[in-house]
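These notes concern the structure reproduced below.
One chain of protein is taken out of this complex; the other chains stay put.
First chain written, first letter: the chains are A, B and C, and each begins at residue 1.
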Amino acid sequence: MTVGICLVGAGRIGAIHADNIAAAANARLVHVVDADAAAAEQLAQRHGASATELRLALDDSSVAAVLIASSTDTHVELMDAASAAGKAIFCEKPLDLDLARARQCLQTLEARGTLLALGFNRRFDPDFACLWQRVQDGEIGDVEMVSITSRDPGPPPLDYLRRSGGLFMDMMIHDFDMARWLLGEDPKTLFASASCLVDPAIASVGDIDSALVTLQTASGKLCQISNSRRAVYGYDQRIEVHGSHGMLRAENRGASQVQCFRAGSVASDPPLDFFLERYAAAYRLELQAFVAALTGEPARLVSGSDALKAQVLADAATRSHRKNAVISLDYQGPAAP
Amino acid sequence: MTVGICLVGAGRIGAIHADNIAAAANARLVHVVDADAAAAEQLAQRHGASATELRLALDDSSVAAVLIASSTDTHVELMDAASAAGKAIFCEKPLDLDLARARQCLQTLEARGTLLALGFNRRFDPDFACLWQRVQDGEIGDVEMVSITSRDPGPPPLDYLRRSGGLFMDMMIHDFDMARWLLGEDPKTLFASASCLVDPAIASVGDIDSALVTLQTASGKLCQISNSRRAVYGYDQRIEVHGSHGMLRAENRGASQVQCFRAGSVASDPPLDFFLERYAAAYRLELQAFVAALTGEPARLVSGSDALKAQVLADAATRSHRKNAVISLDYQGPAAP
Amino acid sequence: MTVGICLVGAGRIGAIHADNIAAAANARLVHVVDADAAAAEQLAQRHGASATELRLALDDSSVAAVLIASSTDTHVELMDAASAAGKAIFCEKPLDLDLARARQCLQTLEARGTLLALGFNRRFDPDFACLWQRVQDGEIGDVEMVSITSRDPGPPPLDYLRRSGGLFMDMMIHDFDMARWLLGEDPKTLFASASCLVDPAIASVGDIDSALVTLQTASGKLCQISNSRRAVYGYDQRIEVHGSHGMLRAENRGASQVQCFRAGSVASDPPLDFFLERYAAAYRLELQAFVAALTGEPARLVSGSDALKAQVLADAATRSHRKNAVISLDYQGPAAP
Partner (left out) sequence: MTVGICLVGAGRIGAIHADNIAAAANARLVHVVDADAAAAEQLAQRHGASATELRLALDDSSVAAVLIASSTDTHVELMDAASAAGKAIFCEKPLDLDLARARQCLQTLEARGTLLALGFNRRFDPDFACLWQRVQDGEIGDVEMVSITSRDPGPPPLDYLRRSGGLFMDMMIHDFDMARWLLGEDPKTLFASASCLVDPAIASVGDIDSALVTLQTASGKLCQISNSRRAVYGYDQRIEVHGSHGMLRAENRGASQVQCFRAGSVASDPPLDFFLERYAAAYRLELQAFVAALTGEPARLVSGSDALKAQVLADAATRSHRKNAVISLDYQGPAAP
């Protein structure tokens, strides 16, 4: 069984997904939709697909699913249209910068019974997935503390930052998802402390570039997350989980296993410094999991509820930082102003 | 020049100091003072010193300095007496569980011009000292974030915990000192989140066993500290410092460099699991620094002010945890109730 | 420009090459040739190629190159036929178990101007290629010593061993190629010491399973190679190069970067234990290099002369072991009996 997929968004991430659809054994890229017709055409051609208008693509009965990799402000509308057309949906995070809107969209999809998977790709990173599995297998007993380090090699362009929703929504949202996944329990309180240390221009657009967040669950489990928009030594992505019987930790991967011993120091490779390289396998495996689910096989997906909760945390962190106060988390209600 | 030293406290830490005094090139253990006369006698004999009453020891003009390694509640009184007798002082941390009392004692000593060094031994750990020096040398540019992991192999006896002042004062106080030392700037706000996860009996004596603290300085530097009374894999003592040009990190040391490759896994040695073993060099080097200062050589010591500030942080963390609120730090004023 | 390739041999290695041809941007798998028609058909179908008889495939003008992945005893005949048909050739090692026959074949191909590349895939392993490049870049000055460790997870079936040419020809031949490549100079003398330690059945078919070889070049450079048919902890593939200014070493890769700290030990992943997994990138990159050469781009290939010299070393090692004597290497003359 081969499932036809319509990709919306022919940008950098869209291209990654297109490659992975093409490489998947039982999936086929049918349409590429993008406001930039030339980009859609180019990406479609590379994989023998068609550059199509959304409406026509949704009408195509050979399309089983829509993969949404367009800009965040289009997600809700696209999910609604795809769902209405009876398609399954894979959507990049976040759902929407507006929590209430995101919530409502999820309710609509749920009512229609739409299969939805969110692009929190780190759950599919082989190292993090291995770590998670070993936690589930009880290797370290009961989870007590989670420590997540996530540092970008350098800040994105200011123009991107202006539309990003801020560090907590754009960057740490991934770590919030990791935190919930590894804690196995929703945080109850959150405190965020943040600064602009990398580049004053980031402050000028109202964002921060360095942040620490502390989470605590109802049973007392603790989690700390550290983010920075700067790590000159590469893309620093590490996780530690402490349990009653030990610690599991996932360290970074370098480009090679070659070490150079010279007078004064031993040099080894720094972490891979580009997220597409670091998470190449994760992107491939999340697409495979989605395709597996489409074909009725068992697969772990990231649900709309998972995505919503990560956003609740990101939203709370933004408020905690602004108020310099501890936030009690409410996953049901509307986001406080 | 050889300086005579009177040791007060013949317990476990006192014995370490006695050994290090004996091994130091230009120091001599003259007296051992302890309410437990047998203990004093035994330790004194081992090093050719005398078990002496405090009053007589302080009257001995061959004694240049008093090393205080007795229980915390005796520190202030002993410092006052030693200072009044014109002796230099090396005192184990903390100064006193009561901040106001500690402050007053320091003022008295300062007025008398007493040379005072506090036993924050981690500044003398070769790995941490190396890390600190390399930060000072500018290897990673401006410091932005500090991350300190400090986990005990297992909890101390309940009886000890009852008198300890709590995890923040007894255990994390070391990390607070590390934080200030490495940040190069005093924290301005603090938030502590803590739980009792290791043993409910710890909660029964009013303490916690797992804690995360976030610090922020006026210039926006951030620091996270993670503490647990349980690390079944050994005594986990690690520090990371992130700067504008890179990261320096100090990992744990294992007992050996031997690795065993067998079917399924590669096993290496866990961290050394006893603080006296892990910090053996630190105890030796802090004593040598104190002796150097006594003989007029340049030496980095941990000052009374350093010790007081670490306590202010520990005190604030205790309050932050209890109130579940962010604390604005005041290093001058009295501790809030 | 897309080059058409005919694959001879639809076995395990043939399938790897077929996948890599299919994935290469400018290559196309046109024919699959195998005495086992069903195997040929199945592999051909998977990649949209045809299962074809050799004669017809060689007559096909759309075929630019023949990739030989059939059993060793067919290599010479196939190379001769492909060369006569004007095709370029990629051939798995070894050329032929008989050195004289291999030499003559190479002379024929050379006379015809045939482009020939041999499948010594380790030169394309990213870690080893990185190490080699850094040696060329002068990072460690002049090369003085090379140390190669190469251990299989377990011995192959006896039936395979009977036809393999023995450990030196079947297994260490890869290391001989690495040795010449890294030394940058041909060895002048060789000594081999070997035993049967893993399984007496291996001795019963006249082979050994554990071997050490020492090589020395005319300028005095030294190389040691260690082989075993047993490494229960995985497929152990490591190289060290010592030079006048330092050492470069390539360590193994584990399946993940996850470490588990528990009471008594820290466990990390053992080396990947299957050669197809360990050298997946090497197989892909050697195919890409061959395709690049076919399309006129610059590419480093392993020449017929390289392959011949590796065989001369393997042959000499076999004799050295049997005679328990040092062998003076002669790359031109016939192999001694």
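Observations on the model:
Keep this in mind: a contact is a pair of C-beta atoms (placed from the backbone, for glycine too) under 8 Å apart; a residue touches a chain by one contact, two chains touch by 3 or more.
Just so it is clear, the model here is predicted, and its values are computed rather than measured.
The undisplayed chain touches these shown chains across the complete complex, A, B, C. Check C:Ala39, C:Cys130, C:Met145 or C:Val205 against the missing chain and you find that the one touching it is C:Met145.
Residue-wise, the contact with the chain that is not shown comes from C:Arg230, picked out of C:Arg46, C:Arg230, C:Arg300 or C:Arg319.
Of C:Met247, C:Ala267 or C:Ala317, it is C:Met247 that touches the chain left out of the display. Of the candidate positions A:Cys130, A:Ala267, A:Ala281 or A:Leu329, contact with the hidden chain is made by A:Ala267. Counting the whole complex, the residues of chain C in touch with the unshown chain are 142, 144-145, 147, 149, 151, 189, 191, 193-198, 210-212, 214, 216, 220-224, 226, 228, 230-233, 236, 242, 244-247, 324-326. Chain A residues in contact with the hidden partner, per the touch definition given at the top, are 231-234, 236, 254, 261-271.
Panel shows chain B; residues 126-127, 130-131, 134, 139-140, 245-253, 255-263 of it touch the chain omitted from the view.
Basically, only the chains that are shown with their structure count from here on.
Among the other chains, the CA centroid farthest from that of chain C is the one of B.
One finds 41 Å separating the Cα centroids of chain A and chain B.
If you average the CA atoms of chain B and of chain C, the two centres end up 58 Å from each other.
For chain A, the set of residues that touch two or more other chains comprises 245-247.
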